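Only one protein chain is missing from this complex, and each of the others stays in its spot.
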């Protein structure tokens, strides 16, 4: 069952699924329970309140759906839109591409705004589309907050500003899969109508819960949205919320307790501290990349991502070989380049329950792999650059002061 | 987090989610992994082969979808049918009702064949509908193998005989949620086109995998089925099967290892022995019910279920009180009566990784609860009846002979 | 590794090691830690305070020694006595016999007061020995509170009365291995000088901590006791207690967290409620034995044990066969008869984190085994007798009221 055993810990630096902290593993190490007993609804009620905090919303309604990010996407779209609805969507990497593919297969008319991979969403085009759309034919703007394939973070505040400027009523749907609980995200302040994430990303749980949060406007839209949906229908949840039993079908008992533990850890650390930690990890990684003489796939500073860094390799190197070798020799799991950047980038995920020394171990590993594949990196250079920054910026661990 | 703690083990006798065996809990007690490393596809490949065994199919194609039974239903329907398609479906209890509700919401034309709750599917009506349908307007027959709400097992072999007799090409879709891995189920022999189950039932895992198995005929149908689907689309899986990476989106690493362990246990015990064990547990439960002077909700012997027994209570007793009290006083979790039989039945789930002494503990508990709520049961009577049968029929544990 | 797998739970009814509750398993599911970090001493400090509560002492000093009950015995004796010291000890079963064997091998002069197995310690003889010993040559009275081999509980209050009556200064050393946390035990009130237990008994942990608690008088005695000891020397602990680092050698991190969780559960339930629960379980078991027409090995009501019941079998039956068959056919673990009562009794342990339905499942299993081996028990009779009592006496679970 563990046919690829290697001594020591696996160094997991893909941008999801990410490392699960021990307290969460412990919380999930349990037998099943009757989800109709009084205990599970009581727990669910509090979870639903607490989960709103990671979206920074007080007015949103969250749904914890037993599904993946892909299912969460589908839930967001089908509950708010009707077939034939026009939406604007930004193609900037593999995950935005997949979401657009889903949007098209769900029969929406998608205005695809494409950028070069490595660039952020082209919000100028959005602005002109919104400006032109005085008839309000655009029903939704769909955007991936953080494109995991290229390490690009989009500016959501600007999207809101554009919509507000033109008083455009389009719904604002956000994929926060690799951002929420790691990057600054403000559902209420930015007027996001549907935001979603998956348990296996910054929440640091196993895969299995797609968390979708709907604004009052989105809930209102769901009443008239004609997309066919059953499993993903918010209405079934709302019915059970009202009854106080909460679950239209069997939830994973283990993931509920795991989510409870994960939120407890996030709140203990403090959401702002969590975001600051990700900022440190991102900055340190980028400094290392620079020290190695390599380029970040992200083309401008304004788009750099604090949860994943996609590193461009020289043309004479196949980045797939880097990922393969990292795993085979150093027990280091890095992210592949996907689709049109396959072979051209490798990715370092630095999100979730992760600390600085783990990252430095990874960076030291990447340096060795780079040498292995023929790139003449100066060993220690990335670690030095990263730790020079970190040594000045890591706070004392609050519980240990 | 465990705000309803009680000493000793919880006695979990709802018909799902069921008890998880320790080896499975152990297998799932692990950090996340990169699902794109060579390890996970290698493991998935073998799992897909092994999972076919629990369906008794060699020609079927299984899909292990990160969803619940409700999602598995949707996957079965949307991949094989088009909106407006006529299907025959049997309403015999809460879960068949919910499936029919889904079928209608997915825009199929459903011929609902209703029986009294406690009776099996009316296959005579099926026969006449099939006989009449020489134009083959019926595209599918949908049936719940074991109705968990009433403890009724339908005769799938007869459904096949009817279809064969009239050479009717309708697809044969089966909900095996509370039957597969516990009751006799033969996908190939019975010509089932889509069969499905959920991980939290007889497989004795946490909720989180909907396993759907499609016959070649069902796969063929999926090529022309026009129901809109993305998350549940088999085609995305098939594409990744071909590439050998297997996963269109992130699976739960923990559930994969858990499934591996669960299958290992099933195969070690032997699938036929597992079914025989459920038969013993079912028979013993029914003998106890009889000894208590109570009636089985299932009206005829031909329909009795070996995975769940719904017990009718006298009119002067509220079965909800039985379930509540069992949990509050004896740490015993029983199943509620649902929908139109709410208050009238309580249910004893006896499926999954369970043995005879666990069941006898439960039966002893039920006896005490019955007294608590005013039913004058003779204490020990059900246990005596059950154990008289069991003592003659339990085999030695093979690994300990 | 699990070469004796059987479906469902193992029914563990040996009188130790006992069932570990899930919250304790969870707490122990963790990596090692530096035991010299600030965290472990802080935790140890509180544990040492809390552990005194299970002994009902405020003046005692506890030692949590990485050893078994046998080691705890050795710790109690060697720290308080010198070679050649005269002690009185009661031989009433296998465990008191083993302790006496240890006492003799440690070169104490032991006045062995023997009773028939099945009887309690003969305190009349103690009284006369104490009365006669005006020269105070008796340095200690050693007694097993609950003899696990025969299910006999001794009356510790009477021992204290005797000593007080004659104003005899002998130390009062008590093996509380199968009593503490389950039976009424009052270290301070009864003037016990050393009391000890093991983690795998009523504390419901794995084996690995011998907890020894010393009265101020015992601590005083340790200053002059000449028995050679190093690993078991209290003085090494006391030195580290003073320094605030607490550990003279590496403790098991996992067991410390496990002990924390175990105490939390005990305190949540309430120690008096825990004792009342054991009283119910013991009473119920004895009623079942009686209903089966079998005799309790314990000869008088005053000595019956609420943590273990040794059941005498008819002469034509080999009790070893009962234990073997229970394990081979029913996944039920019962206690063997030991030494001179081997083959003549089997034992039902009913201590630790256990509830009534678990016990009833066990009793139902015993009934079937008895039939298997040719004893004509009426099936259900024991369960009926036990549950008639239990149904009148089980309280509601406080956290669920």
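Letters A, B and C mark the chains as written, and numbering starts fresh at 1 in each.
Going forward, a residue touches a chain if its C-beta (ideal position, glycine included) is under 8 Å from a C-beta of that chain, and two chains touch if they have at least 3 such contacts.
Since this is a predicted model, take the numbers as computed values, not measurements.
Residue-level contact of chain C with the missing chain is found at 1, 3-4, 10, 12, 14, 16-20, 25, 27-39, 42-43, 66-71, 73-74, 83, 102, 105-107, 198, 200, 206-208, 227-228, 230-233, 248-255, 257, 260-261, 327, 333, 336. Within chain A, the residues in touch with the undisplayed chain are 2-9, 11, 19, 21, 23, 29, 265, 268-269, 274, 277, 327-332, 353-362, 364-365, 367-368, 371-372, 378-381, 383-385, 387-388, 390-391, 394-397, 399-401. Mapped onto chain B, contacts with the missing chain fall at residues 22, 25-27, 29-31, 38, 400.
Just so it is clear, only the chains that are shown with their structure count from here on.
In terms of the distance between Cα centroids, chain B is separated most widely from C.
We define each chain's centre as the mean of its Cα atoms; on that basis chain B and chain C are separated by 44 Å. Chain A has residues 25, 27, 29-31, 38 in contact with two or more other chains.
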